[in-house]
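Everything on this sheet refers to the single structure shown next.
Removed: one protein chain of the complex. Kept in place: all other protein chains.
Up next, chain A:
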Amino acid sequence: MSRIQSVFQRLQASGRRALIPFITAGDPDPELTVPLMHALVESGANIIELGVPFSDPMADGPTIQRASGRALAKGMSLRKVLDLVRTFRAEDGDTPVVLMGYANPIEAMGPDRFVAAASDAGVDGVLVVDYPPAECEAFAAVAKAAGIDPIFLLAPTSTEQRFDDVAKIGSGYIYYVSLKGVTGSGALDFNDVAARLPQIRARVGMPVGVGFGIRDAESARRIGEVADAVVIGSRIIEELENSPREQAVANVKAFLRNIRTALDQIEGAPR
């Protein structure tokens, strides 16, 4: 069983939700990334999504675009992201790390070389935004064989055929994009999420995390009532942007603890 699967199994046994924060590797500074990852775990994160910066982040809103730009300006690259994961892994053998990014840096390294290097660094899952199932069957198979869960997105626009496509080659969990738009957008449709999640969970046989648009304890709690996991990205990056450097980590911790508390107030399994 993968590290990701065992996290979900453990949480489900105790009726809790997974909290999955997203940060961009190297933002605001590569030296801050590993301490920030440990701080996320101390504040109640169960899985960390680590963004791999890309020059043309088409699916991201302004906040994550800025984070990507800052990280690239500090010389971040896919190779250096893997080094950061290795450093984190030396001290934390339990918390799964999922890399999230775009296809081209992986294509440039070579998909097979990337999978071998990621596995060696201690990466547990990979979510490539612009690798839909039809274009990455071989890549997903290679990743799985190396013990890395290929994680896929589903969206409000996805048909049941798409559920089956991602169920066939994905593993670990499903990332449900809660709105039509880019990361960090405003309007989150709770009713849509509540209606769609039971269908998806029944069809794909995997835990479902929800992200894009969750900004505070209240929206996290409402999503947590129906989802197995809550993903928060842009809001954490804004916290980093708006905090003086020496307080950034502490402020992120306080923000995340608040979310954790809200999630832990939910009783029973997702509806």
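The criterion applied here is as follows: a contact is a pair of C-beta atoms (placed from the backbone, for glycine too) under 8 Å apart; a residue touches a chain by one contact, two chains touch by 3 or more; residues count from 1.
Simple rule for what comes next: contacts and distances are computed from a predicted model.
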According to its UniProt record, the missing chain among "non-specific serine/threonine protein kinase", "Sulfate adenylyltransferase subunit CysD", "Peptide/nickel transport system permease protein" or "Tryptophan synthase beta chain" is "Tryptophan synthase beta chain"
Option from A:Leu11, A:Ala59, A:Ala116 or A:Ala146 whose C-beta touches the chain left out: A:Ala59
Candidates A:Thr87, A:Ser119, A:Ser158 or A:Asn251 - the one touching the absent chain: A:Ser158
Which one, A:Glu42, A:Glu91 or A:Glu107, makes contact with the chain that was left out? A:Glu107
Go through chain A and note every residue touching the omitted chain. 54-59, 61, 65, 69, 72, 77-79, 102-109, 129-132, 134-135, 152-159, 162, 177, 180-182, 185
